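Here the complex is missing one protein chain, while the rest keep their positions.
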Amino acid sequence: MSGNGHGKPKFAMYWAAGCGGCEIAVLNIHEGILDLDANFEVVFWPVAMDAKYKDVEAMEDGEITLCLFNGSIRNDENAEMAHLLRRKSKVLVAFGSCACEGCIPGLANLYSKRSLVETAFSTLTTDNPGGVLPQTTYAAPEGELHIPTLYETVRTLDQVVKVDYYMPGCPPESPQIMSVLGLVIQALKGEAQLPPAGSVIGAGNSTVCDECPRPRNEKTLTVFRRMATFQPNVQECLLEQGILCSGLATRSGCKALCPSANMPCIGCYGPAPEVVDQGARMMSAIASVIGSNDPKEIDKIMDGIVDPAGTFYRFGLPHSLLHHARTDG
Amino acid sequence: MNDNSQNVSGDVRIGVYVCHCGSNIASMVDVEEVARWAGEALPGVVASRDNNFMCSSLGQEMIEKDIKELGLNRVVVAACSPHLHEATFRNACQRAGLNPFLFDMVSIREQVSWVNTDRAVATEKAKALISGGVHRVAYNQPLEPIIVDINPNVMVVGGGIAGIQAALEIADGGSHVYLVEREPSIGGHMAQLDKTFPTLDCSACILTPKMFTAGNHRNITLLTWSEVEKVDGFIGNFTVKIRKKARKVDTDLCTGCGLCEEKCPKKVVDEVFEAGLGYRKAIYRPFPQAVPKFPVIDTENCTFFQKGTCKACQKFCPTGAINFDQQDEILTVNVGNIILATGYDLFDSRRISQYGYGRLANVFSSLEFERLSNAAGPTGGKVVLRDGVTTPQSVAIIHCVGSRDTNYNKYCSSICCMQSLKFAHVVKERTGAQVYDFYIDIRTPAKAYDEFYQHVLEENVLFVRGKVAEVTDAARLPGEEGKLIVQVEDTLAGKQRRIPVDMVILSAGLEPRADSKEVAKKFGISCSYEGWFIERHPKLDPVATMTDGIFIAGACQGPKDIPAAVAQGAAAAARVMGLVGQGQISLEPVRAYVNEAQCSGCRICNNMCPFNAITFHEDRAVSEINPALCQGCGTCVSACPAGAIRASHFSDQQVMAQIEGILMIDLKQRELVNG
Partner (left out) sequence: MADNGFEPVIVGFTCNWCSYRAADSAGMARIKYAPNVRLIRLMCSGRLDPQFVLKALAEGADGVLISGCHPGDCHYVEQNYKTIRRYELLKKTLDALGIEEGRVKLVWASAAEGAILADQIDQMVAKIKSLGPLNWKARPARAPTGKGGQP
């Protein structure tokens, strides 16, 4: 990342409210990173190089050809950078589940901002006898200090700016990243065409179920089991064994990595194509095949779903129809 | 036909028509204001009018004119219920060249004007509903009805009286019928009966002419000793696989002389036709007037098939018709419609152990008694005890055995009261015995039924109102030794009674056939919880089922007497002949379909369909919906976790848009109200 790529298209990657896994996934393309360096000039990538916000502000609008924006929008700094990079980028990609659907940070939408802050600053292990809570402005002797304000809810990138492409996954699998970079490089050379704006790239058009090697039968669910207390049979469908596998409601593209490792899919590649609310689809599918017609019995079977909000909306709460839970305060 | 219906994506041009319905709507909804508002506030509306009676020819012509002159490609009518006039306006659209499914109807009469008292509130509600309709109709797609040909051949499954009636009527009407019966002869339960109420006609006398006609009709192919194995296809186009079991008799050579039966040394208790009361041979015809006349060999009881010896039938057969090597034959038959007339099974009275059936020798079931009293039966029609000799001096007839009973079957079996009265009359007539009828209610609803009851009352039959608690041979009081004692609470007298009798007849209830649920699944229809086949509508459509092309007739639909079974057989035949006469049928295109590219083969949808419209293809690992079987309920659409199943009408997009349209107005109102 020498910065010496005069004339090469410019590349940026930014990390908003996320865990950093997406950045690692990009590095995980191994020697593919050399293709990146060969074809792009990396102008802004906080995790990998030393560039400042003012460097981005100084650029022309649309000067950055490709920007991979990962992480969700938790505070106004994230939003400001989203707007900035939108202006300065030709192609803005919501990279990874946080930017696309909200992902794990999105689960904060189950609580009010106030309860989150209060909890964080008053746990058993927090030494805060004065009960001090962070303020967004502080009058220091040297001048007024500002820190970013948390928004009431976590938002996705497209709830703040217009997004050109979505790359789902937590993280997007490295081979998919490589193939997308390859496509972009080819498109820049005029050898390939990018799909229409607004498309999901680096993923399949079906669901994880399609990629899963396990056999599929008609389903009737009479019990739900948890991984903590049950060792699933590797030859049978996980859902048929009562494990809540989200594979059937999750976009394909990861080659069913988790079910292949005898773990249920947790839904990180987001909803299937054209689905609005992944959690609702999952809910409807699971409920439809519960093996009872009696409400009391149904409820008893569903007692095995101990955390419906977490199970169905683990990755997509901010992008779901309701966006958040109702909280008082 | 002009091109308006093609313009479905992109520019929507919507016409909105608000009906006054005289004063029915206009008195409570400000229809002119609503029409004006729709034209201004709603997206895509290019024409918005109101009219006194939209359903009149003037109203319809208004729509047709606008379609042609303004290039409308969507129409919304706000008026009465779609159940009244959706078809009317769809036809109007079609006449003007617009696909009828690009039309939506909003009810502002039954749903708004007739149920409100505040004009302002009602007008707002009307606006919200119309907004919903306008937003929704933009996503409607043009749909073409599915036209299928009707194969004129018909299959009737079940050769009892209902099936025979249906087969004869269809055959007389000129269509070819395959009459499939699993027993060696047609006739069903009616062939077992002695006399039929209320006329006391000899059952065989009225049945056998019909059986004979059915067996010889040039338009009927009789397939007895046969069962349906698989049914594929849909209305007009069923492919049915039938297993024609081996009779071990070559029917081209057999003359029906009966010598084989006479010479066969092996006697077997006849559990089916003789209800276990008499015997048949290992090679047998169920009864002398069997149609067809060819016998079958019961290989499980035949000495040759079990031990390799005997072969008496083959030795004596004058035409060499016995063929021990004959194999089952599988036939594949194509038909357009199927009538199921598979009849009933008798309630097994052994389940009510306190009545002693199967344990106490002289307790008889109703079918056993029919065979007993039948002149062609094992006792030559003599009413005698199980020893075959003794005439009973007193007989108890118990109604409602296994019926109207929360422990067994809750329903009334319909025929048992009349049957019990018939038994009472027969016993009286033949033996002069004292007869007691133990009943809960006397149910004699049909023509000449109650008159028959009055007649039996005059014959000095004694009626005790009470549900029999027990039939026992444990004597306690003098006079009970050697008798069967019927213990009952006589509710009208208000006391417990013990009545000693020589013979007890149990009027056992009618039950669905033991395999009715499998049969229903095979044919793609549904069973009630007890196992009766379900009709399309309990009052208005008793012989059709939810599956187009499959009809039901007779006791398989529910307990009924012979006149009702015959009526249903004829009704089903008429329905079928109506379809055959049309030659083609048009199916509503409101359907679900699978977008295969998005289907992952998760199979969640596979058990969502009671019409068996969804099949899973192992090779391609995708599910597919047969549009001719799909009834358009949409349950699979909402079950699919990948959103791969779409609805052609009532799609996700349409409904979501309708929700938005409804709430858009209300939210705006609320903002205005709350400031």
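We call the chains A and B, going by the order they appear; numbering starts again at 1 in every chain.
The rule we apply is simple: a contact is a pair of C-beta atoms (placed from the backbone, for glycine too) under 8 Å apart; a residue touches a chain by one contact, two chains touch by 3 or more.
What you see is a predicted model; the values in this text were computed from it and never measured.
A.B. asks: Which residue, A:Asn28, A:Asn75 or A:Gln159, contacts the hidden chain when the whole complex is considered?
C.D. replies: A:Gln159
A.B. asks: For the chain left off this view, which of B:Val46, B:Ile534 or B:Ala574 is in contact with it?
C.D. replies: Counting the whole complex, the residue in contact with the absent chain is B:Ile534.
A.B. asks: Considering the complete complex, identify which of A:Pro129, A:Gly190 or A:Pro295 is in touch with the unshown chain.
C.D. replies: Checking each option in A:Pro129, A:Gly190 or A:Pro295, the one touching the absent chain turns out to be A:Pro295.
A.B. asks: Give me the chain B residues in contact with the hidden chain, please.
C.D. replies: Here the touching residues of chain B are 81-83, 107, 109-112, 114-118, 121-122, 125, 128-129, 132, 526, 529, 534, 546, 590, 608, 610-611, 631-635, 637-639, 647, 650, 652, 655-656, 658-660, 662-664, 666-667, 670.
A.B. asks: Of the residues in chain A, which ones touch the absent chain?
C.D. replies: Looking at chain A, the ones touching the missing chain are residues 100-101, 110, 151-153, 155, 158-163, 165-166, 168, 196-200, 270-271, 273, 276-277, 279-281, 283-284, 286-288, 290, 292-293, 295, 298-299, 302, 305, 307-309, 312, 319-327.
Simple rule for what comes next: only the chains that are shown with their structure count from here on.
A.B. asks: In angstrom, rounded to a whole number, how far apart do the mean CA points of chain A and chain B lie?
C.D. replies: It comes to 53 Å between the two C-alpha centres.
A.B. asks: Show which residues of chain B lie in contact with chain A when the two form their complex.
C.D. replies: Listed in rising order, the residues of chain B that touch chain A are 597-604, 606-608, 616, 621, 635, 638-644, 652, 656.
A.B. asks: Give every residue of chain A touching chain B within the complex, in rising order.
C.D. replies: Residue positions touching the partner: 205-210, 216-220, 247-249, 252, 271-276, 281-282, 284-285, 288-289.
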